[in-house]
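Only one protein chain is missing; all other protein chains are in place.
A and B are the chain letters, set down in written order, and residue numbers restart from 1 in every chain.
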Amino acid sequence: MFKTVLQRLAMMALILIGVMTITFFLSRVLPGSPVELMLGSKPTAEQIAQAEEELGLNKPLIEQYFIFLGDAIRGDFGTSLITGQPVTADVFVRATATFELVTLALLLSLSVGIPLGVKAAVRKEQWLDHGVRMASVAAVAIPVFFLGLLLQVIFAGKLGLLPLQGRIDSDVLLDHFFPRISGFYLVDTLLAGEWAAFASAVRHLLLPVLTLSLASMATIIRVTRSMMIEALQEDYIRSVRAYGVPQKEIYYLYALKATLIPLLTVVGLTYGFMLGGSIIVEYIFDWPGVGGYMVEALLNNDFTAVMGVTFFVAFAYLLINLAIDLIYQAVDPRLRVS
Amino acid sequence: MMEPALEVKDLEVTFIGRRENFEAVRSVSLSIRSGETLGLVGESGSGKSQLSLACLGLTAENGEVSGSVSVCGQEVVGTDKEVIRQIRGQNIAMIFQNPMTALNPFFRIGEQLIDMLRLSREQTREKALGELESAFKDMALPDPEGALRKYPHQFSGGQLQRIMIALALTCRAKVLIADEPTTALDVTTQAQIISLLKRLVEEHQIALLFITHDMGVIAELADRIAVMRRGELVEEGDRSSLLRQPQHEYTRLLLASVPVLGGHSANPPEIKAATEDMRALEKPLLRVNQLCKSYPSRRGVVKALDKVDFRLMKGECTALVGESGSGKTTLAMSLLHLIRPSSGAIYFDGVEISSKQRKKLQAARRNISVVFQNPYSSLNPRMRIFDIVSEPLRVLTDLSGDEIEQRVVKAIESVDLSRNQLSRFPHAFSGGQRQRIALARAFVLEPKLIILDEPTAALDVSVQAQVVELLNELRARTNVAYFFITHDLALVERLANRVLVLYKGEIIERGTVVDVFSNPKHAYTRSLLESVPRFDLPNLKPTES
Partner (left out) sequence: MSGRDSDLSWKERAHDLIRYNRLFVVGLLITALFLLLALAAPILTPQDPLEIDFETKLEAPGIEHWFGTDVLGRDIFSRVVYATRTSLLTGVMVVTMALLIGLPIGLIAGYYGGRIDNFLMRIADVFLAFPPLLLPIAITAALGPGLYNALMALAISWFPWYARILRASVISVKEELYVKSSQAMGMNPLRIMLRHALPNSTTPVIVQASMDFGYTILAAASLSFIGMGARPPTLEWGLMISNSRAIFLEYWWTAFFPGAAIFLLVLGVNLLGDGIRDILDPNYSDKR
């Protein structure tokens, strides 16, 4: 087991270097040199030379690459042009907001998707199955940004039930201050016992979480359903049937476990899909997370920040996949080294 | 007279399809008493498996069942699902063909077996555990207590099949259906499972329905035999009378094509260099010298081939016999130069084959062809038969288009197919026909040596016999040599002049087929020979009709 962990870690380090290399390469083919962006219009030749030296851009590319790698390993991705802060610090401040959003969306997708997928498989070719399948085909086809806008029009605009955007009401925040402990508003408000703030945080979370999770929910339903049906056709299910085990136990004891374990890999993919989707969702709902930060940086030509965010999000995704990989190793007896 | 444990009357199973309905079982009646074994024989698609599923009430949803099946007096057809469920596991149990997939890989053996007993028989955990342990002991499983804590992948196929039988035993099922329970196993394991079943039927007075395509296994085990073909029962009778005087033509065909030691109908062509002295004088076509191949693995180095040495003469057929994992395939792949041996050398027509000398290698390849086991995988499904058969000519020779066409037509006609079939794709042909096409491709180069890797293993017995006959005929006509790889000793007798026995990468016995079979020196060879089913019944040749 220990050996497997080491192997995975080594593999991850290798991929991480690849990710850094791609990030470096992209940051060097940017349109317009970073110098121009930094100095504004019409700098003098002297200014340019000085700035290039400061940034190390006059050195050979390969040397720049190693300097970049060294900086990256130390967590230094340069300074954001819009905030004036180190990109790393900016990302860390905003990471918990994104994490809260994505994790809740994932939990929602799984807690709705898996039971529906299982039910659809059990009631294969009945109305529930057809209904669930229709809904999931439709859900996958809605663009995230369009869904977000639709929900905003309906729930914030027409019905006025929920807030349009943001993470918490600023008035509520003034009256009900809570200390930042975990960075998750749901947790921190509860720890501080500020129920009004908690309610406000929940109300703000509803629409973005729903927007982000709908497509993934549909995917999870489809995958669960087909894995369950596949599991039900395995030989070992036939042996269980031949010994008269009741249908209910066959579904929920034997087939479900065989479905849940391979489903783990889908959870990893879904997480990545949501990290990508969060860029759009945070932009629409003005959510103070990493994705919103990235779009803002894009719109302001702040490429240092864009590349920094790219790296960190890829890093987070790698960590999550590593964790899932290790869990998989632990739960599948065939992979366990005896 | 005692009431039969399993009685099937006018059973019909029909599958409703979109295009047409498919009658899998047509009006079949049979019965088995306690302590009796009925062997049900048929080739693939004969409906034997659907018959057994119908007995358990497990026919797939799109299948319609009519007639009657009664298990210990309880009707199954048309009965409420919940009632049938309780019959299963109490009165009737089943073991399946592939034991490797019959248990859930995610659960420990103990967990799932105890759950099955608990849920189907409402037994307590302790009672189930105790009964399983004693059944495991009865099955001669090593470490019965430890076995319950292991996962399925930690057992061999034979052990898993014994576990499945132990489960049936623990249920005290009065009727046991075994659907090809030994087909996925090696011959020696196969023999153990069969003697085990024999003993259980007697000791526990079980009614056993044993389903197989293998006449040989049935002759060993069954009290009565039923023969199925295309969903119909063509003949039924007690063992000796059915084997001695088969009434139906199809039964005769099946019997005639069973590879039986000593009872063979086909004879391999004689060769000139029949004696050891004559072999020593003549130049060998193929000489393999101290061939070794080892693979690195977790538990150190695995020797797949260990100092393999042999000679093959022009026009003779040498059989290489061994079970799966003995190194047979590694040896074949080395001869074809698809695997590089670790050490040793292979000489063909006096020239060493190695990748260092490309020209000589290509020249050798023009004279060595291969026919593989599985005719469904050996023909590219996207190529026409003409392209498949002509490919070796196009790759290895400079013949003109006309010459190629002539050679292809000649080859395809020599395997009894017609030239009109050359423009079709492989999926239009049956397994036997495909194997003929593969033979045509092997012969089109007019090679000196053909490597036959279990060429009949994937075919139904009746087709097998035809292919064997064709192989003998072609060898007699063209004086080609065969290197014939197989696990089936009865086929060796029909095809080969000489035999090599491979065990754990080493050749442990060699000689003429007659010598080795009548007087095996090595214990392993003896156990191989003993595990081949024999009927000691004369007069099995089909009457001409």
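A few remarks follow.
In this text, contacts are C-beta pairs under 8 Å (C-beta built on N, C-alpha and C of every residue); 3 or more make two chains touch, one makes a residue touch a chain.
This structure is a prediction, so every number in the text was calculated from the model and none was measured.
Screening A:141, A:159 or A:174 for touch with the missing chain picks out A:141. Screening B:290, B:362 or B:406 against the full complex identifies B:362 as the residue touching the chain left out.
Contact with the chain not shown here comes from a single listed residue; of B:37, B:378, B:472 or B:486, that residue is B:378.
Residue positions on chain B in contact with the hidden chain: 15, 17-19, 22, 24, 50, 60, 62-63, 336-338, 361-362, 365, 368, 370, 372-374, 377-383, 388, 391-392, 395-396, 441, in rising order. Mapped onto chain A, the footprint of the missing chain covers residues 14-16, 18-19, 21-23, 26-27, 29-31, 137-138, 140-146, 149-150, 152-153, 156-157, 164, 226, 229-230, 233, 271-277, 279-280, 283, 294-295, 298-299, 303, 306-307, 310, 313-314, 317-318.
Everything that follows uses one rule, which is that only the chains that are shown with their structure count from here on.
Averaged C-alpha coordinates give centres for chain A and chain B that are 52 Å from one another.
Those residues of chain A that touch chain B in the complex are listed here as 234-247, 249, 253-254, 257-258, 261, 332-334, 338.
Within the complex formed with chain A, the residues of chain B that make contact are 56, 58, 81, 85-90, 93-94, 96, 98, 101-108, 112, 115-116, 119-120, 151, 153-154, 164, 167, 171.
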